[in-house]
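The complex is shown incomplete by one protein chain, all other protein chains being positioned as in the whole.
After this line comes chain A, so read on.
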Amino acid sequence: MQEKPLPVRATPPEPRTRRFALTPTVIVYLALVVLLIVGSVLVGLRGGVLLDQAGLLNIFTRATALGLVAIGQTIVILTGSLDLSVAYLVGLTSLVAAETMAGQDGMIVPGVLLALAVAAVVGLVNGLVITVLKANAFIATLGVALILRGYLEHNYTGPAGDVPRTFQHLGYDRIGPIPVAALLMLAIAAACWWFLTRSRPGYHVYAVGGDIEVARLSGVRTRRTILTAHVLCSVAAGFAGIYLASRLGSGAPYVGTDAVFDLESIAAVVLGGTLLAGGRGGVVGTIGGVFILATLDTTFDALAVDPFFKDVVRGVVLITAVALYARRMVGRSP
């Protein structure tokens, strides 16, 4: 089976705009703008400013970690898979990075590399369980999540490791109101966008998510595509763990699960217009979804709303958004 240079006819990631098409990606950014305006007005009525220096910083900081996890989640969801192990993986990689660094400047690079390597191995395990053992992705990644959880609970009771001051710059430095880490996250998002829409393996991701049998029969190596997607997803979660370690100054076993990164990242991806069944959507929408969630949080904080009310609104926003997209899909393909 040799990979032929035939272009695989996958669903084009971004439907060519014949007129001004109201794609989910457009909707999610429109919604973000509306949300920013409504939020600003509401906060303004209480005598505050939403989008001042501190507010912007807050939004970007919240978006960075979730954004990194959600970028990876986008790729696996596009292949028709999903990853429930990311939350524990974020905690694990933060620990690996912080413990390797152990407060020494010289160990920064080995710490980062080791954390990413651990993440890649976890992704590989996820992918192998799904492709070789043929376990359903939901169960496979849930199982891996439980294994990671067991490891974390057995070995750690609280924060561990020590991140040198130099490395904490990654978490706290900023250019104007925008944190450097947020820019790095956006750069990774751009790289993923390029990968998904401009590279052959990226097209294979859409092909496998659209219909795995058709993709296989057209000569796509479906196993390899799913494996790649899972490794990339876990590496992205690894980046999130490293970022959080640099912000917290140490590794924290439950930093990922406390933020419910597993379900939250899936919510951001779906909010961004990516189909949960795979094959349609993209990173651009996901980033929009992440910023909507971050803006909602920041607005509610500024309004001093009960934190639990956020969950309620989040649930309603999620369902409404997907219902909206579903409506549009029906119009297109009966």
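In this text, a residue touches a chain if its C-beta (ideal position, glycine included) is under 8 Å from a C-beta of that chain, and two chains touch if they have at least 3 such contacts; residues count from 1.
Everything that follows uses one rule, which is that contacts and distances are computed from a predicted model.
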Unshown chain, UniProt name, "Autoinducer 2 import system permease protein LsrD", "Methionine ABC transporter ATP-binding protein", "RsbT co-antagonist protein RsbR" or "Transketolase"? "Autoinducer 2 import system permease protein LsrD"
From A:Leu124, A:Leu142, A:Leu248 or A:Leu303, residue that would touch the chain that is not displayed: A:Leu142
Across the whole complex, the chain not displayed is touched by chain A residues 79-82, 129-130, 133-140, 142-147, 149-151, 153-154, 212-213, 263, 266-267, 270, 276-278, 306, 308-316, 318-319, 322-323, 326-327, 329-330
